[in-house]
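We show some of the complex, not the whole, and keep each chain where it was.
By written order: A and B. Residues from 1 in each chain.
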Amino acid sequence: MTAQPMPCMTLAEVNDFLAREFPQIDVGRSMIVQEVGSMSARLRLVASDQNLRPGGTISGPAMFALADVALYVAILAQIGPVALAVTINMNINFLRRPLAGDLIGDCRLLKLGKRLAVGEVSLHLPGDADPVAHAVGSYSIPPR
Amino acid sequence: MTAQPMPCMTLAEVNDFLAREFPQIDVGRSMIVQEVGSMSARLRLVASDQNLRPGGTISGPAMFALADVALYVAILAQIGPVALAVTINMNINFLRRPLAGDLIGDCRLLKLGKRLAVGEVSLHLPGDADPVAHAVGSYSIPPR
């Protein structure tokens, strides 16, 4: 396997950038970037009334948002804060009904090209590797 | 082509059911069921601060939610209010950056089986057939 490229942003830099550029994600409160690594990122979605459904399960749109932001963060950490990447495709499978509580999104980039990045995201409860949902998504990367 | 089955719920019945069973969708305010037809449904997502991004475009999670609910409504109208269907897969392509404003979700069911329903949803601005996003999703239908 080819050597994995290292991220060019630290965890603190990613959190600062998101807080500044994407206030709607509410980084540090509703969504927390916990780790960035080589071609990877781990985010935590904090349970709140806004992302829970009656019955206490996390809503589909909240899981979509977690997967989408996790993929964005993994790309951002790798290529730096200049690029304005946009989601072009997201495919998500809902596997189990998640219980109430925080949800972890573990993203692994499958491809990081000049124009296109593809990654998969496993959504699971903290401390439980069995995914409640799994997503694969693509971002278009503008010319740099 | 085989004859299309008619829906067994009226528009008013669908709206009543959603308002009662899914208060989080906020039917009648943030999302409005505008039509139910044979194997089809049309919903309107009302623009609001909650579903807009800086720059005035509708957020990805809000588009996901519109597609997901449009598919649910098309199934519900066809099989009636008893079934508790759950999303198992959603694949969404983001095609154009939507301007601020309401968004229409037009769902057409491709399959309505005993255990599985599949449909496509075109997301477009009112009065503009060019889609800003397009989704295909599946629901699991529990035994009746």
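As a working rule, a contact is a pair of C-beta atoms (placed from the backbone, for glycine too) under 8 Å apart; a residue touches a chain by one contact, two chains touch by 3 or more.
Just so we're clear, the structure is a prediction, and the values are computed from it rather than from any experiment.
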*Looking at 2 placed copies, how big is the full complex in copies?*
4
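One rule holds for everything that comes next: only the chains that are shown with their structure count from here on.
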*Roughly how far is chain A from chain B, going centre to centre by Cα mean, in whole Å?*
25
*Contact residues on chain A for chain B in the complex?*
22-24, 53-54, 59-62, 64-65, 68, 86-94, 97
